[in-house]
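Okay, here's the structure, questions in a sec.
A single protein chain has been omitted from the complex, and every remaining protein chain is retained in its original position.
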Amino acid sequence: MEFLRNCWYMAGWSEELPAGALLSRTFLEQPVVLFRRQDGAPVALLDRCPHRVAPLSRGTLAGDTLRCIYHGLRFDAHGRCVENPHGAIPAKASVPAFPMAERDGVLWIWMGTPDAADTARVPDLGHMARVPATAQSRGAMPSACHYQLIVDNVADLSHVEYLHATTLGGGAFVENRPVVSEQGTEVVIELRSQGQPAPPVYDRFLPQPGVPVDFVNRVTWYPAGLLKLDISVTPMGAPPEQGLRTFNAHIVTPETRTSSHYWYWLTREYRQDDEDMTRLRHALMTRVFVEEDKPVIEAQQRLLGTADLFDAQPVLLATDTGSIRIRRVLKQLLAQEGGPAA
Amino acid sequence: MEFLRNCWYMAGWSEELPAGALLSRTFLEQPVVLFRRQDGAPVALLDRCPHRVAPLSRGTLAGDTLRCIYHGLRFDAHGRCVENPHGAIPAKASVPAFPMAERDGVLWIWMGTPDAADTARVPDLGHMARVPATAQSRGAMPSACHYQLIVDNVADLSHVEYLHATTLGGGAFVENRPVVSEQGTEVVIELRSQGQPAPPVYDRFLPQPGVPVDFVNRVTWYPAGLLKLDISVTPMGAPPEQGLRTFNAHIVTPETRTSSHYWYWLTREYRQDDEDMTRLRHALMTRVFVEEDKPVIEAQQRLLGTADLFDAQPVLLATDTGSIRIRRVLKQLLAQEGGPAA
Partner (left out) sequence: MEFLRNCWYMAGWSEELPAGALLSRTFLEQPVVLFRRQDGAPVALLDRCPHRVAPLSRGTLAGDTLRCIYHGLRFDAHGRCVENPHGAIPAKASVPAFPMAERDGVLWIWMGTPDAADTARVPDLGHMARVPATAQSRGAMPSACHYQLIVDNVADLSHVEYLHATTLGGGAFVENRPVVSEQGTEVVIELRSQGQPAPPVYDRFLPQPGVPVDFVNRVTWYPAGLLKLDISVTPMGAPPEQGLRTFNAHIVTPETRTSSHYWYWLTREYRQDDEDMTRLRHALMTRVFVEEDKPVIEAQQRLLGTADLFDAQPVLLATDTGSIRIRRVLKQLLAQEGGPAA
């Protein structure tokens, strides 16, 4: 399957791009250089000088412009050449620019048709950004796999009971089936367990451990690489404010067909002042992602080679409903962007 | 040339697969997971879950069944899915199983048509297994080359006088020509020197060093990767029991087109209680294989790239008769297994 181009992909955390810095990253197989204009606005250009394909990210910033290190051509934030030290500026001397947005501490890039970039569609993670810093943590896990394998992983939480049996599991993900729905181009996958005790990882923080709970995991997928994961654990019959709630995001951006940028963001609504708990939760989840998810996902990629998972004609289970819907929406969106953006 | 599939390939030594272990190896470009049933019988399944292509070798054994670590599908020793925790078992939820056999401390796998697996054809290495442990040694040398280059190496022992000039050589391999014969699908290559002193590596252990000997090297190739090498050094005119005899095996299994599993097994009939001699012989032969054979064979592979040696139109010598016959038999066997096993 092609990469969807007309959507906002995460390019990094805001603080990864301080003023004056040049950051080189590959998105959707294209090398990109990121920097900030003097007013702070993020800029993304193809990281390849149109003269002799030198990487612009090795160049030097001059105000809102970037000078190529090799022979000195200078480009503005729109990619237009504004100086050729060796003569007139050639008509074709420009470099593609990619629209960017910044919101809630996240940098977003639009790798598709620039005119189609819609700032109204920049993902809203304000509910997480507003959580006190003492109850937030963020991480990155570059992964040697197609981004869709990571989306599949989060979209089917039944894996928690097996892959994460000793860390996050507790039974709720097997005994119940996900309910999948669509909201426009978003896919919502809700897995709910009622009347069972909470998994140990939550149970110990309930007012009264061992009580049966209403345990809700809601994954919302936004094309193409954003997954919000809202979790709530509430004693049966109790009001929501007596429960434990976490808001999380898994954000993945294709680097190449076999490698991905993967960022995660964890926030919670309970014990927000407890920084030790934040550190412990972050350490636990990082271990889960790095030691449990990553080896299996990267092994999937090695076994698939260059094939897409669904080309490999996998056996499908009830728990695959979410990822099947996501691929269906992706196909529709890809069909829509068809010619012009290809 | 394609890999021959309908034959027994060595999968490992018996002790590499203790009870409860999961061993992941690639044979003929297919990932395979090995384990033992509770009755000890070895089992081989494709190391790739039919659900989401996770490696089954990361899973967990439960009795004679193997549970996938990712979403919990469980398979029996025949590869049939016997449990889907998320609903009914899909009709297609099975994984290919490969017949296995175990004999003389060696695990054998059949990568071809399962119905064609003939346990009567499992190679017999009993003459070596029966040698006292004090006069046996075994080793492994994973090699970055097509398995046929290793077969060629053993099938043409004339290389001993050049590649192993200072370690095993003595002249007998140049002055005499091999006699090649076929026994069914086996190829026997015998190199015999009569009336010359033995190579130094044997001469020192004769009752009377320096005497002329009857020196016989017999290589027997069994399709596709087993080479037995029987060596005898007998003073001229003396009865066989006054000579030195060694029984050896070189066993190679394709991993990919450019890498091979390579095992060797050394036994002898003289000085069987002398463990120091066993250690010294093993150290010598390992050095010979690792420092002398391996660099040249792997360089052949690099120079050949993806071409087969015989596609490169090599100049042929009298000493190539054995490897030419082997390839001819291989071609016949490949033609026979033609369609169904491809």
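Going in written order, the chains are labelled A and B, and every chain counts its residues from 1.
The rule we apply is simple: a residue touches a chain if its C-beta (ideal position, glycine included) is under 8 Å from a C-beta of that chain, and two chains touch if they have at least 3 such contacts.
The model shown is predicted, which means the values in this text are computed figures rather than measured ones.
> Out of A:Arg48, A:Lys228 or A:His261, point to the residue that touches the absent chain in the complete complex.
A:Arg48
> Consider the whole complex, including the chain that is not shown, and state which of B:Ala88, B:Ala120 or B:Leu317 touches that chain.
B:Leu317
> Considering the whole complex, which of A:Arg5, A:Arg67 or A:Arg281 touches the chain not shown?
Checking the options A:Arg5, A:Arg67 or A:Arg281, the one contacting the hidden chain is A:Arg67.
> Taking the entire complex into account, which one of B:Asp76, B:Asp156, B:Asp214 or B:Glu255 touches the absent chain?
Result: among the candidates, B:Asp156 touches the missing chain.
> With the missing chain put back, which residues of chain B would touch it? List them for me.
Per the touch rule, chain B residues meeting the hidden chain are 152, 156, 158-159, 161-163, 174, 177, 295-296, 299-300, 303-304, 309, 312, 314-319.
> Take the complete complex as the reference. Which residues in chain A touch the chain that isn't displayed?
That gives, for chain A, the contact residues 31, 47-48, 50-55, 58, 67-73, 84-87, 90, 92-93.
As a convention for this text, only the chains that are shown with their structure count from here on.
> Nearest 5 degrees, what's the C-alpha rotation angle taking chain A to chain B?
For the C-alpha superposition of chain A onto chain B, the angle is 120 degrees.
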